[in-house]
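Note that one protein chain of the assembly has been removed; the remaining protein chains are unaltered in position.
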Amino acid sequence: MRFSDISALAFSDPLSGNQSALNPTGPDATRVAHLWLIILIISIAVFALVWIALLYGIARRPGGDADPATPILDTAASDRISTRVVSIAAAITVVTLFFVLISSVVAGRLTSEPVGNQKHIAITVIGHQWWWEVQYPNTEADRTVITANEIHIPVGVPVEITTASRDVIHSFWVPNLTGKHDLTPGYNTAFWLRADRAGDYRGQCAEFCGLQHAEMGFHLIAESQAKFQAWENDQLRPGATPVTAQEQRGQQVFVRSECMMCHAIGGTIAGSRLGPDLTHLASRQTIAAATVPNNIGNLAGWVVDPQHIKPGTLMPPNELSSGDMNDLLSYLQSLK
Amino acid sequence: MWWATAGIMLVEGVLLAITVASYFYLASRNANWPPLDTAPPEILAGTVNLVLFLVSLAPNFWLKRVAGSGDIQKTRRALYVMILLGAATLVLRVFEFAGLNCRWDFSSYASISWLLLGLLSLQLLTDWADTVVLTIMLFGKHVRAGRFMDVAESADYWNFVVGSAAVGWVILYLIPRWL
Partner (left out) sequence: MSNLAPITQSHARADWDQGHHNRLEATWKGRPGFWGWFTWSHHKEIGIRYLVTALCFLLLGGILALVMRLQLARPENHLLGPDQYNQFFTMHGTTMMFLFAVPVMFEALATYFVPLMVGARNVAFPRLASFSYFLYLFGGIVLWAMFLLNAGADAGWFSYVPLSGPAFTPGHRADAWSVMVMMTEISAVCVAVEILVTVFKLRAPGMSLNRIPLFVWVETIVAFSVIFALPAVILSSLMLLLDRNFGTQFFNPAEGGDALLYQHLFWFFGHPEVYIVFLPGAGVISTLVATFSRRRPFGYLAIVLSTVSVGFLGFGVWVHHMFATGLPLLSLSFFTAASLMIAIPTGIQIFCWLATIITGKLWLATPMLWVFGFFFIFILGGLTGVMLASVPLDLQAHDTYFVVAHLHYVVIGGAVFPFFGAIEYWFPKITGRMLNEMLSSVFFWLFFVGFNLTFFPMHLVGLAGMTRRIYTYGVDRGWGELNYIETVGAFLMGLGVLFFVINLILSARRGRVAGDNPWRAGTLEWATSSPPLAYNFLYIPVVQERETIWEDEAHPERAGVVTGLRDEAREMLVTTVVDAYPDHRLLLPAPSIWPFWAAVVVCGTAICTVFQPWAFVVGSLLFGIVLIGWFWPSEEETAAQHKGEKWDNATS
């Protein structure tokens, strides 16, 4: 029986979902979930003991609280007993906390180190207001994957993520797999994770970063080695050359509009890194940092007026004629 | 009450300590301190000022003694000396700012150096103004025993100002040369 099954029984649906720390699918999150369970059991015991003592005190009280009783001035005898009891309770507290400390330090050690000497995948995640730039660095430039808001990893392979931020502090968090790590300007921290089960895990920015902090999500997809390799190869292909006339017109619309001021598409002259790289836009399941599904309706709405979907986002609205819009959409949807 | 002066010294001391801690923190985050395009501060004005501060401890000690004895003529004279010395340190502070060799917005080194010197200068200025007011209050009908106690406490506070200035001197002038 998996941990998530227990939590689904005891609590409610979202805890067994794809953004839940209590539905661990990687070694780090699993260790943390177990640690949490241990401390939870200790906590329940402590709470119960305190309340038993308190209820005992309430039950022991003299009858009739209408009038305040004369105060007890000589408490020496009961104080001697109390001293002994409190000292024992304090000692037990110390021992318990020490146990928690050891468990925590051990769990922390294990979660911060890579598993074994297997080869690993290196990913760089760069935080922007309000999207994630994802790079799979390689010494050869044309073997470097650059994408946005969607990360693919093979199951069972350790992944080292290095962080950076282009503006304010963000925090990378995918609860099913591991704890969160801040992306602080001026710092490049690195951490590890590994997925032991295939799945589509949702992550979200976990450090308040401004107007659209709420809608700065991403998907981390763990898949078989074969599927991952296929995805990586697709991402490494240069930008799709438009085939149909409509797609060609669409590319022209892209290049002559404001789009290329912020967005890059491989194979065109558009190379700006201010906004997400769109070379393989159509391969992604969501747009606007996991805010809405990637379909033609949402894409159209986003291009015309991003402020409607993510008020405050840095992308301006774009007025396009319906013909231009259809062409552009057709082109964008060809970018697999 | 002496306790009020002690309270002020405690609070200012904590503020100074945290500023100094921030100075060292920023230094630890920078490979070059000061940054390569900034020379360490000119040591002359600051060191003369430090000497002035240390020298002022003597008349300050005398001030406390005569204030404690209630001798109004000697107290006034001692206060005149302290006011002159204080004015000199203030003037030298202006040269110290100029000698920092950077404007406050050049770098974090510049900012924290200006902040430290600025806080110390504010402390110096307020104490000097206080000394002037206390001197004025030793004339006319408001003279009473309590005034002498105020002067004695102010002398204690001046020791704290000198101590702060010495710490400031070490941080601002020696640390950039040592790191």
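In this document, chain identifiers A and B correspond to the written order of the chains, with residue numbering beginning at 1 in each.
Simple rule for what comes next: a contact is a pair of C-beta atoms (placed from the backbone, for glycine too) under 8 Å apart; a residue touches a chain by one contact, two chains touch by 3 or more.
From a predicted model like this one, the values you see are computed outputs, not experimental measurements.
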Requested in this report: Decide which residue listed in B:Val91, B:Val143, B:Ala166 or B:Leu179 touches the omitted chain of the complex.
Outcome: B:Val143
Requested in this report: Taking the full complex into account, find the residue in A:His128, A:His181, A:Arg249 or A:Arg284 that is in contact with the omitted chain.
Outcome: A:His181
**Report entry** Absent-chain contact - pick from B:Ala98, B:Ala129 or B:Leu174
**Finding:** B:Ala129
Query - Hidden partner chain, touching residue among A:Val32, A:Ile123 or A:Leu328 - result: A:Val32
**Report entry** Missing-chain contacts mapped onto subunit B
**Finding:** 1, 3-4, 7-8, 10-11, 14-15, 18-19, 22, 25-26, 29-30, 35, 70-73, 104-112, 114-115, 126, 129, 133, 137, 141-146
Query - Where the missing chain touches subunit A, by residue - result: 11-15, 17, 19-22, 28-29, 31-32, 35-36, 39-40, 42-43, 46-47, 50-51, 53-54, 56-58, 60-62, 65, 68-73, 75, 78-79, 81-83, 85-86, 89-90, 93-94, 97, 100-101, 103-105, 107-109, 111-112, 129, 163, 167-169, 171, 173, 175, 178-182, 184-187, 189, 191, 202, 204-215, 291, 311-312
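Quick note on the criterion: only the chains that are shown with their structure count from here on.
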Report summary line: Per the C-alpha means, the centres of subunit A and subunit B lie apart by a whole-Å value of 51
